[in-house]
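Below is one structure, written out as C-alpha cells, with a few remarks after it.
The complex appears here without one of its protein chains, the remainder shown in place.
Then we have chain A:
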Amino acid sequence: MIFAKELGDTLRGALDGDRRVVLLGEDIADPYGGAFKVTRGLSTAFPQRVRTTPISEGAIAGISAGLALAGYRPIAEVMFGDFLTLMFDQVVNHITKYQAMYAGQATCPVIVRAATGGHRGYGPTHSQSLEKHFLGVPHLRVVAASLYHDPRVVFADFLGRDEPVLYVEHKLLYPQHLTLPVHGMVGDLIATSDCSPGMLPTIRLSAVPAAECAVSVLAYGYPALLAAKVVERLAMQEEIFAELVVPAQIAPMDWAPVLSSAAATGSVVTVEEGADGWSWGSEAASVLSRRLFGKLRRPVDVVASAPTVIPSSKTKEAAVLVGGAQIEAAIRRAC
C-alpha cells in the first residue's frame, strides 16, 4: 500500500480502537477525503469524530487543544504545512504550555499532521518545509514521516503518551510504498534500528557495517529517501560507503544513534529540505561539535534548501530545493 493509504489505515485503526480519537481538518470529509486523500472513508465510518472544518487553522488547533484538555485525542490535519504559521500561537502559547504552566494538572496531547515539502510546483506558499520553526519549542515533539517507519507504530506511540506532537508528512511520500526493514535489510542495504528509552526508532542504512563507512548521512522525511538512493548507488557503483541515519523524531532528538554512527565514520552530512540556516542541521552540527569535538575528521556539512522563496517553475524549483545531486556532492566531499 502507498504511504497515504497506510496512514489512512493507521488513522482508521486509531478511531476504531480509541473512542477519544477525533479528526479535524479542512476538506477531510468524504467524498473528497482530504487534499491528499489520507482521510478518505473515515468521515463515513466515524461521522461524529471525523469533522471537516472551515478554513480556520487557529480554531482547528485551538479546538483540538480544548478537546485534548478534556481527555480526548484530537488529530488535526493541516492541508499544507505552510499554513502551520496560522496555528503557531496555539502551538507555542497554548498547546505546549498547558501541562508545564499548570504544574502537571492538565495535559494537552494534540497531534497535528501537516503535509509539507515541495517538488510539486505548488510555488512559494504551498511547498515549504517549515518544521524548523517548531524545532526547539519546549514540550513539543516534532516527528517526520518516513518510508522506514511504520505509521502504526508511530501513532501508537503518539496516542499512548500525553504530549503534543507535530507530525510532518512530506507530500512526495504519499504515493510511495513503505520500505520497512525486513530481516535486517531495506533493499540491498543493511538496516538496523536503534532506540533510546522513550524515543522513536532511528533507522540506520548502509551497504557495509558502519565501521567501514566513510561518512554518516543524517536525514529525515523525503530527503532521506533521496539520500538512500544516493547511498545505495555510490556503494554499488563506486564502493563509496556511507551510513544513512534516519530518525523519526527530529525534536527532541535521540542523539545516541547519531553519535554512534558519527563516531564510527568520523564524518557527518545532514540533509533537510527546509531553508538553510538556523535549522535542524545547524543544531546537529552544534551538538556533534560539543559531543564529538576532536573526533570528527572534518566539520559537519549541512545540506539544506536555498533560503529564498520556492519557485513554481519546475527548473527554478529544482534549483532551490535540496535534491540528489547536492546530497551526492556533499557525501563525496565528506569522505
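Here is the rule we go by: a residue touches a chain if its C-beta (ideal position, glycine included) is under 8 Å from a C-beta of that chain, and two chains touch if they have at least 3 such contacts; residues count from 1.
Basically, contacts and distances are computed from a predicted model.
Student: Suppose you had to identify the omitted chain by its UniProt name; would it be "Carbohydrate ABC transporter ATP-binding protein (CUT1 family)", "Acyl dehydratase", "Putative membrane protein" or "Dehydrogenase E1 component domain-containing protein"?
Tutor: "Dehydrogenase E1 component domain-containing protein"
Student: Please pick, from A:His94, A:Arg141 or A:Arg204, the residue that touches the omitted chain in the full complex.
Tutor: A:His94
Student: Could you tell which one of A:Ile2, A:Ala35, A:Ala106 or A:Cys195 touches the chain left off the display?
Tutor: Here the residue in touch with the unshown chain is A:Ala106.
Student: Looking at A:Ala29, A:Ala68 or A:Leu288, which makes contact with the chain not pictured?
Tutor: Looking across A:Ala29, A:Ala68 or A:Leu288, the contact with the absent chain belongs to A:Ala68.
Student: I need the residue numbers on chain A that touch the omitted chain, in ascending order.
Tutor: 22, 48-49, 51, 53-54, 56, 58-59, 61-72, 74, 89-90, 93-94, 97-98, 100-107
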